[in-house]
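On to chain A.
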Amino acid sequence: MTELSKSGAAVGEPTASSPASTSFLEVRDLKVHFPTDDGLVKSVDGLSFQLERGKTLGIVGESGSGKSVTSLGIMGLHTAGQYGKRKAQISGEIWLDGTELLTADPDHVRKLRGREMAMIFQDPLSALHPYYTIGAQIVEAYRTHHDVDKKTARRRAIEMLDRVGIPQPDKRVDAYPHEFSGGMRQRAMIAMSLVNNPELLIADEPTTALDVTVQAQILDLIRDLQKEFGSAVIIITHDLGVVAELADDILVMYGGRCVERGPAEKVFYEPRHPYTWGLLGSMPRLDRDQQERLIPVKGSPPSLINVPSGCAFNPRCPYADLPKDNVTRTVRPDLTEIGDRHWAACHLTPEQRERIWTEEIAPKL
Partner candidate 1 sequence: MTTQRTSGRRKQALAAAAVVAGLLTTAACGGSNDGGSKNGAAGFDAANKKVAQASLVKKGGTLKFGAAQDADSWDTTRGYYGFMWDFARYYSRQLVTNKAEPGKSGAQVTPDLATGLAKITDGGKTYTYTLRDGATWQDGKPITSKDVKYGIERVWAQDVLSGGPTYLKDVLDPDGKYQGPYKDKAADHLGLKAIDTPDDKTIVFHLPKANSDFEEMLSLVSASPVRQDKDTKSKYGLLPFSSGPYKFQSYNPGKDLTLVRNPQWKASSDPIRKAYPNQITIKFFSNANDLDQRLIAGDYDLDLNQTGLSPQGRTIALKQHKGNLDNPVSGYIRYAVFPQSVKPMDNIHCRNAVIYGADHVSIQTARGGPVAGGDIGTNMLPPSVPGSEGQSYDPYQIAGANKGGNVAKAKEELKACGKPNGFSTTIAVRNNKPVEVATAESLQASLKKIGVNVQIDQYDGSQTTGIIGSPSNVKKKGYGIIIMGWGADFPTVQGFGLPLWNSKYIVQSGNNNYALIKDKTIDGLFSDYVNAQDASKKAQIATQINHKVMEGGYYMPFTFERFINWRSNRLANVYTSDGYSGMYDFVNLGLKSTK
Partner candidate 2 sequence: MLAYLIRRLFAAAVMLAVIILVVFSIFFLVPKWAGVDIATSFVGKQADPAAVNAVREKLGLSDPIYSQVWEFFKGIFAGRTYAAGGDVTRCAAPCFGYSFRSEQAVWPVLTDRFPVTLALALGAAVLWLVFGVAAGVLSALKRGSLWDRSAMVVALGGVSLPIYFTGLLSLAIFSYGLKWIDAQYVPIGDSFTGWLGGMILPWITLAFLYAAMYARITRATMLEILGEDYIRTARAKGLREQTVIGKHAMRSTMTPILTMLGMDLGALIGGAILTETTFSLPGLGQKVLDSIKTQDLPFILGVTLITSVAVLIANLVVDILYAVIDPRVRLA
């Protein structure tokens, strides 16, 4: 699949030329722009991907790369909390199980939220309401989409807490978020997300706020539950290590766009974008010494108001001068298929990239 032409679809409206998606989740040319006093913030600027049931997609990028906005866009929460501020502009298409969400009735989308698609947030302490018990919050999530009495919902909540590995769930169900440890809180959050058996689970930095030892447990839990429920999962993270074992596909975002996408093993072992190389270099690895293993990507993420012309990564790219005619600074590279289901957006020739990877980058990792 290639990226849709920019002049293709009118804002928010699927046109006759865009047929209904057959994938479980398909995002087509998603753009989320926020007007501000300083200018238009192009948080997501033309993103496309697909995801099938039972599969896991890892979206990786630095903070400000647009990955969280993407997830909120799918959930229909990109404007939430924006009261009175100028509305976010969103365009493109989001197909979930045959329904285009951006043009659907907002109340219909609301009903899908929590039932068809659920979300786990980064900091479970702030994401759970401090004044309500864990049980009450899970019960509420359940009863919003199921017409059952409180008792039934409570049993369900206890069952879910048990499922996510919280000990003594019948007691802990009446505890408040602040009475839980960080890991337990995130388990409770997961229990709440999964209480309605959603088919799509979006986990936005689910382990960032947690201890390293707890991180692994949570990731294991997500994987186990995914197997059990058969959901599609999107894991959003700045840390490739988090998705290394979990994701089937990986999508690397930079400056609101996809710079590389492909099966996890391809992205890990044959990455074809200098930014992905940088991310791999900054990934902590247990088999390396402290000093060697962290090679952060130099420079800072691009401004989303004035995205650098040409390749957005060019100011930080050590190889920006290799292509001829200054093309990296003038022409935006298209996402092109470079292998089986493997795409990258880079002006370097495939040969250059392969050489650099095998000769310069891989040995250092």
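Heads up, the rule we're going with is that contacts are C-beta pairs under 8 Å (C-beta built on N, C-alpha and C of every residue); 3 or more make two chains touch, one makes a residue touch a chain; residues count from 1.
If you want to know what made the cut, all candidates are chains of the complex that A comes from, given by their letters.
These numbers were taken from a predicted model, which means no experiment stands behind them.
Any copy counted, the candidate of 1 or 2 that touches chain A in this complex is 2. Within the complex formed with candidate 2, the residues of chain A that make contact are 75, 77, 80-81, 83-85, 110-115, 118-119, 121, 123, 126-131, 133, 140-141, 144-145, 176, 178, 192.
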